[in-house]
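Comments concern the structure below.
The complex appears here minus one protein chain, its other protein chains still in place.
Order of writing sets the chain letters: A, B and C. Residues in each chain are counted from 1.
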Amino acid sequence: MTRRSSIVSTAPATAEPAASSSDLAVRLRGIGKRFPGVIANDDINIDVRRGTIHAIVGENGAGKSTLMKILYGVQAPDSGTIEVNGSEVNLHSPSDAIKVGVGMVFQHFMLADNLTVLENVVLGAEGLHGIGGKARAEIQRISDAYGLGIQPDRLVEELGVGARQRVEILKVLYRGARIIILDEPTAVLVPQEVDELFGNLRELKAEGLSVIFISHKLDEVLSVADEITVIRRGTTVRTVTDTAGVTARQLAELMVGSELPSPSTEASTVTDQVLLRVRDLSLPSDDGRPLLDSISFEIHRGEVLGIAGVEGNGQAELVESIMGMRPTARGLVEVDGVDFSARTTRERREDGIGYIPEDRHRHGLLLDSPLWENRMLGHQSRPPSVKHGLIDKGAARADTQRIIEEYDVRTPGPDVLARALSGGNQQKLIVGREMSSDPTLLIAAHPTRGVDVGAQAAIWQHIKDARRRGLAVLLISADLDELIGLSDRIEVILRGSFVGTFDPDDVTPERLGSAMTGAGEGK
Amino acid sequence: MGLGLASAALALLAAFAITSLVLLAAGDPVGDVWAQLLKWPEQRNWANIINNACTLYLSALAVAVGFRMNLFNIGVDGQYRVAAFTAAVVAGEAWLPGYLNTAFAIICAMAVGAVWAGIAGVLRASRGVSEVISTIMLNFIATYLVAYLLREAAVKEEGSNQIATKEIPEGSWIPGIPFGDFEIYGFVVIAILCGVAFWFVLNRTRFGFDLRATGQSSTAAIASGINVKRMTLGAMMISGAVAGLVGLPIIFGESHSYGSTFQSGLGFAGIAVALLGRNHPVGIALGALLFAYLDEQSNPLQILVGVSPQIVAITQGVIVLTVVISYELVRRYGLRLEQREVARALNAERTAKAEEVSA
Amino acid sequence: MSIPATTTGVAERPPAPQVRRTLPRWWPVAALFAILLALSVLEAVTGADDLLSRGTVAATLVAIVPIMLAGLGGLWSERAGVVNIGLEGMMILGTWGAGYFGYHYGAWAGVAGAILMGAVGGLVHAIATVIFGVDHIISGVAINIIALGAVQYLASLTFVGLPGGGQTQSPKIPDVPSITIEPLGDALGKVAEKDIFFLSELAAVFQAMVTNLSVLVVIAMLLLVLTWWVLWRTPFGLRLRSCGESPAAAESLGVAVLRYKFVAVLISGGLAGLAGGFLAMVASSNYRDGQTGGRGYIGLAAMIFGNWRPGGLLAGSSLFGYTETLGLRQGGDSVHALLLGLAVLALAAAFWQVRQQQHRTAVLTGVVAIVLGVLYFALDEVPSDFVNMTPYVATLLVLAFASQRLRMPAADGQIYRKGSAG
Partner (left out) sequence: SDDSNEPESGGDDTSSAAPTSDIKVGMAYDVGGRGDQSFNDSAAAGLDQAKEEGLVSDETQESEAEDGEAESAREERLRTFADAGYDPIIAVGFAYASSVGKVSEEYPDVHFAIIDDQSLADSANVASLVFAEEQGSFLVGAAAALKSKTGHIGFVGGVEVPLIGKFQAGYEAGAKAVNPDIKIDVTYLTQPPDFSGFGDPAKGKTAAQGMFDGGADVVYHAAGGSGGGVFEAASEAGEGNWAIGVDSDQYNTADPSVKDVILTSMLKNVNVAVYNYLKEVSSGTFPTGVNTYDLSVDGVGYSTSGGFVDDITDQLDDYKQQIIDGKITVPTEPAK
């Protein structure tokens, strides 16, 4: 094994055998996969050494998930060969993959909400320890061994994201997988959870397991991975074996294939004009415990207020209450001096609130409608798309075309179904749509979640530009770097209350993280 | 479009084949049956076909309104029953003269249909009761309710064992449209207008957009500011209002009263037709005509060929199935074609590049 | 469709440590006794003595079974994620199967024939929905149309000319055996006649269960228990349910989703067929056109009412079967008495809602209670049409008050294609 000091390292083309194949857990050669209209994978070559964490990075839609699904037998490749532990395998279904010791944690959780943790874990592997007491004991054993802290008899729907993530990993371990694929496992985790996860991964590695790890967060990748493969437009462009020798920036450039613009820190544009005033906003839940507990804050024109918090502490409820989507919310919401409390969601939108929902598939898009109809969604009471209650298709299409161009949405045109766009491009369309009505207040929940670095920078730029024009922004994000970089002020939310205010100029992700988990103190 | 036609043709062919197989297996005269079914209908039969298609069309339209919003209104049957009864009673009482009476009765029918469907809408919107179940229950309740009211309101003709509501005065009948030597329901015009309105409202108005959006994703609809509960109620009531029209061609064009032999089961047939027509007004029209055609042509089967006319019920059901299956098959075939084209384009690109490099 | 990993949203609640009140395991038994007690009180107060007579209970059992079996069919298929609105059609096929095979080859052949014919319907539904990915509702509706036409056509081919047979009915089918435990039945009968409050009613209930009880009723109840055991206590059941909750997750763990769905729909059809067979063989004694009378749909309603669970399904079918039976027997009086019971119940619910701070619903419920009470005192007997409405109105009312607690399998009704995991 040679250590090279340059990022210009090996591209494991067939010409150069990277390591003796006995050392390899997985060896992919010439993998190709086409979807109607898309080439997801094209001549992919990757070697994963045993006992390592191998990261795969690439832009949205580069083909990472597809490749992993091929390795896990969900989808069949159109061409190429897969070797696991030195012998070639034909994977027709996940059960084939499980048999050869491959396990996968998907980008989107693969859990049945209405089943218990136990049921989710033993499903498909009932032959190992049955579905009863023995299985429960085994789950408990694994959970304790890796410190996963899992209660087997809880319903999955009662679990938070972090716990769900751990259930997913436990599922893989339960099956005795030696090769574990994690597709963007950190997207929804807070730093502490990420650290825990990485701790778990290192433990696995120490036991000789191999981990394939996909993430858009390049510094994470650099901190945990032993080797990194970059994929661009469906092909492997490079494998980096010396992770100490590369920077996130260099990786990003490999991913997009060009130089990145540097994100410039900008001067504050905060004015003294209060735009959003929230007083004593409360939201009771069915069981009496408040989801939001007397929250009060203000946002000025030109100000970005960031909300940090572990997922499930009331961020979504806060956003939805301000948007008028929660009928049981109590308290004052005032925009530009006008009381909005009694208004419907539509009226709030008409009167200047833009809304980027955190779950674009559920709240942001009509997946089976063309883009121009998606342009109308949430704006169906306003020109240019709709006039006097009638739809102006021509105008809607034209304005969609404008968004496509201004926001660099990669699509053949406005008549394509939203479903056909990759996640990042869907997100850009939503951002473009919400900006197009010149809102005075933008509520942005995880505006760049799952979006690649290139698109991320573009979305940030759009938000910054609008802020300069006087836009007030309520920003919710799990990406603390994003929060710190964009916000003028950060509030930490914990169990439905604000527990601390931070100045982004002098706060570290670690301090935020401890405040979010209740371990630290607010100011 | 070409593929769409192909799928329809494929479906009809498959239904033809399956029906023939059934007949063969049963030892019935296959040739004679098809000769009767495919015989060119006489003018009189055409008139019947169009008339029956008219009621089917309205019924299917009512179902389709719900479908577009992901609401499954199984209750058209009950809705049209209460509505037709109401229209017959109101028109029979003739509180207003001439066509005013007609118009008033039609409005009453639509209102009653809307309210009846609205019960399911309210239950769904406020209590989360599945409209499938509530409308089924409401169908049964409607049956008993109308039976009771009919006995209360009925006038019995001397010597007849039928009971019916008071006959509508002739001035309030809707005159037929001449069709050769025969007449078709004047209500056909209203049905066509309903189809046009259906298309326009759904595709060209904000309300229609809201409705379709809610149907596609209620969560996205909420986030976009649509009041989903109100839309649910609204869609259900519109569906019910259209359902209220279903029995009216018969009431105003033929029977002029509501009696115990009033045609039933139109609501369920409407579901099949709506599905066949893919919830599109033109498709529904074709589906309604096809179903009415089969019904009409099969009627004499027993008398002329000695085969139970129920054979066409099998054909009709099979058509519904084969249409959707063939649509799916054709769609998959189209996908594969597209995939192959992409591959070819890619290969061409590659060879071009390779040549460039070697050049 | 990809399954979003996020947990927040309007419908989904963030994880809240739910205060789940754990009821003792025997609560259904307690509830049953409470209901019987309430009915006894009602009998005593109103003098309507048919609410809990042996005849009522026996007829109720017979009325429950077809609905329950159909609902069980729905349960199997929907637990695997396939909506089966074609139950009605499969039941219809079952009635013919019972008539044909029962007449020619004897009672048990009739049972087998009913199951087989229902399974044929299930097969069509499975092929359409699982293999071709047709919308479940469309396929179900088509099956209902086809089945109705098919049995009428088949009947005209097979029953015309047989003694007692015709276009619309089969000859008489031999009976499946019934069970009577005579000494016990007699003893219970004596108690039942004594008119001791509650005890006599209880005796009547048990007497109905040991007198002239068709074996098919017993089999149906066993099937209910078996369903619970298979679906909730075996790996096969876990896999099957996972296909209805999250087929993508199931496939990602190597479960052959399509195969499980296919099998589930077949079983569903068989059960619905048996439901039809029961109608033809036990509830009456031959095949008749239109015999099912929408019970397939009602079975579906009972299943939803029962929250997609066997116990709940039994409760739903019982509500239905009971009110239907009351209506047909001494309908006017019994339903009249029920009005009073309902009024009291609604009043209690209203008070409870007041305590729960749900004032608007409380007012609504209170109004309902008053209307029911007024009706009770204003009428001597409920007109027959309204008597016949009872089961449907009751179902509607109960759903209106309970439906928020219902939860259907998460992927119910969705079309699943292989390779959609991830």
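The rule we apply is simple: a contact is a pair of C-beta atoms (placed from the backbone, for glycine too) under 8 Å apart; a residue touches a chain by one contact, two chains touch by 3 or more.
A quick note: this is a predicted structure, and the numbers were derived from the prediction, not measured.
Shown chains touched by the hidden chain across the complete assembly: B, C.
Within the full complex, the residue among C:157, C:219, C:283 or C:410 touching the omitted chain is C:283. Note that of C:160, C:225, C:348 or C:363, the residue touching the chain absent from this view is C:160. Within the full complex, the residue among B:250, B:272, B:285 or B:321 touching the omitted chain is B:250. Contact with the undisplayed chain is limited, among C:38, C:219, C:256 or C:328, to C:328. In the full complex, subunit C touches the hidden chain at residues 50, 53-56, 58-59, 62-63, 159-161, 164-169, 172, 212, 279, 283-286, 288-291, 293, 325, 328-331, 384-385, 388.
Touching the omitted chain from subunit B are residues 44-45, 48, 51-52, 81, 143-144, 147-148, 150-151, 156-163, 250, 254-255, 260-265, 295-296, 299-300, 302-304, 306, 309.
The rule we apply is simple: only the chains that are shown with their structure count from here on.
Between the chain pairs A-B and A-C, more C-beta pairs are in contact across A-C. Distance from the subunit B centre to the subunit C centre is 29 Å, each centre being the mean of its Cα atoms.
Centre-to-centre spacing of subunit A and subunit C amounts to 44 Å, using the average Cα coordinate of each chain.
In subunit B, the residues touching two or more other chains are 219, 222-223. For subunit C, the set of residues that touch two or more other chains comprises 9-10. Looking at the complex, you find that subunit C touches subunit B at residues 9-11, 85, 124, 128, 132-135, 137-139, 141-150, 152-153, 156-157, 167, 294, 297-298, 300-301, 304-305, 383, 385-386, 388-389, 392-393, 395-396, 399-401, 403-404, 406.
Remark: subunit B residues 203-210, 212-213, 216-217, 219-220, 222-227, 335, 338-339, 342-343, 346 touch subunit A in the complex. Within the complex formed with subunit B, the subunit A residues making contact are 34-39, 323, 325, 344-350, 355, 357, 359, 362-369, 373, 376-381, 386, 389-391.
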